[in-house]
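My questions will all concern the structure given below.
Removed: one protein chain of the complex. Kept in place: all other protein chains.
By letter and in written order, the chains are A and B; residue numbering begins at 1 in each of them.
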Amino acid sequence: MLFKGAMALAWKDLYTEWKTKQTISTMLIFAGLVVIVFSFAFDPMNTTVKAIIPGLIWVIIVFAGLLGLNRSFTSEGKNDTIHALIVAPLDPSSIYLGKFISNLVMILIVEIISIPFLFILFDFKFHANLLYFILTIFIGTFGFVSAGTFLAALSSNSRSSEMLLPIILFPISTPILIGAVQATKIQLISPDKFASAISWMQLITAYDLIIFVACFILYEYVQEV
Amino acid sequence: MKKYQDIELDYAKGVQPVSTIHKLLTYTTAILFIVLVYMAFIYSPVEKTMGPVQKIFYAHVPSAWIAGVAFLGVFILSIAFLITRKRIYDLYAGISAEIGVVFTTIVLTTGPIWGRSSWNSWWSWEPRLTTTLILWFIYLAYVMIRHMDSPWDKRARLAAVFGIIGFLDVPIVFFAIRWWNTKMHPIVFGEGKDQSGGGLEPEMLATLFVGLGAFTLLYIVLLQKGVMIEKAKIAVQAYKEKLQDKLVR
Partner (left out) sequence: MIKIDNLIKRVGDKVILKGVSLNITKGETVGILGPNGAGKSTLLKVIATLLKPTSGEVTIDGLDLKKDPIKIKSKLGYLPHASLLYDHFTPYENLKFFSKVYYLDNVEERIHKLIDDVGLRLFTHEPVKSFSRGMVQRIAIARSIIHDPEILLLDEPHTGLDQQAIGILNNVVAKLQERDVTTLIVTHDFLQAAKVCDRIVIVRNGRIADDFLLEGQDINLLQKRYQSVVEGDSNAI
């Protein structure tokens, strides 16, 4: 039941996105612009600049992700559709889960397009283990989106939710930002230290579990009207 | 499911007189602070390598302690609020967070002053200092949520939820920063470089304990004072509304 409702909601969000293409296109254009701004700020021809690529990947994910997260609950304010979800026999947690899934899918799509684009523009030669690289990106995004979805729901109660969300989300997601950047950096720049990349990934996984479970349980309190 | 308890605050009693315990605590705190200043500057010896700058230690460490206590307080009071829905817990949580932010600010200003003389740079991305910085941002966010423009019960609920998540986040932040700081060689347990502990003179230790005591009392006094002011604000607001109703008719 929990999952069925969540899937219905996630499908609804993704199908809306498929029809309007508003959020994903904005996120992609924004990601592209971030890459371009960075290429002006740090000369891509300079070989030492390769060292900032891991950080750049996460800057893109976080900022582009923020655009999507902001929309995910404020869009339910139109026609008060959030009320329709509350009066429906959905478990509050399945609303959180549904929103989480749709946000995760959207950000993953943005990543699939923008990260190769970044590698091409910065002429980065990818030598890492692709599977582990994808896993790192995935668990990092998972943690960011689980905290992000929850806090987006929280901030959507405020009139200036777009301003509130980054302020409450960034401090909470620092472990993800540190861990994911480090794990990505080790894999891309110094693959010989692979063991410590695994440790970082364990830290991210621990964060993912704690935050996801806490948000899943506490969501009920955020949603009360 | 939680209980729907009546959220009752004693407006009817209006602004209450200051209790004797509170007065007593206030005076004790004041005296303790005078004692602390004496002990810090006259009684305790000057540290050999760092010199007089080390005196800042007696404000820095107790402030960090109070910041920790204040944020633990927010966490516990937030849970209490979500379970009982009594406004008083929310008031205490809010004041506790504000006190925490103030003392974290003190930690973040005294730290660099101390650091400048002992590590020769204002800021080092040292785990404890960096965690404190993130903590400061988390609780600033908490205070911002409390200033949201909606009825108090909604604000209190959202703030309580954030207070819980924020507190759960702090240990993870600490571990992440510690690993990051040790240049990618994760250590789980065991101590890195330590700037505060080890080899303290007994006089210094005594002064530190007086400092901890004085600051803890200060925290309690400020907490009580803050809640009194909040209650008074609510009482005045309620009175104002009653008056408004009368004047309209």
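In this text, a residue touches a chain if its C-beta (ideal position, glycine included) is under 8 Å from a C-beta of that chain, and two chains touch if they have at least 3 such contacts.
Since the model is a prediction, treat every value here as computed from it, not as a measurement.
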In the full complex, displayed partners of the excluded chain: A, B
Touch with the omitted chain, as defined above, among A:I52, A:I86 or A:L108: A:I86
Touch list for subunit B against the chain that is not drawn: 1, 3-7, 150-154, 234, 237-238, 241, 249
For subunit A, residues in touch with the removed chain: 1, 4-5, 8-9, 12, 15-16, 19-20, 78-81, 83-91, 224-225
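FYI, only the chains that are shown with their structure count from here on.
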Contact set on subunit B toward subunit A in their complex: 82, 134, 137-138, 140-141, 144-145, 148-150, 154, 157-158, 160-162, 164-166, 168-169, 172-173, 175-177, 179-180, 184-186
In the complex, subunit A residues that touch subunit B: 147, 150-151, 154, 157-159, 164, 167-168, 170-172, 174-175, 178-179, 182, 186, 193, 196, 199-200, 203, 206-207, 210-211, 214-215, 218, 221-222, 224
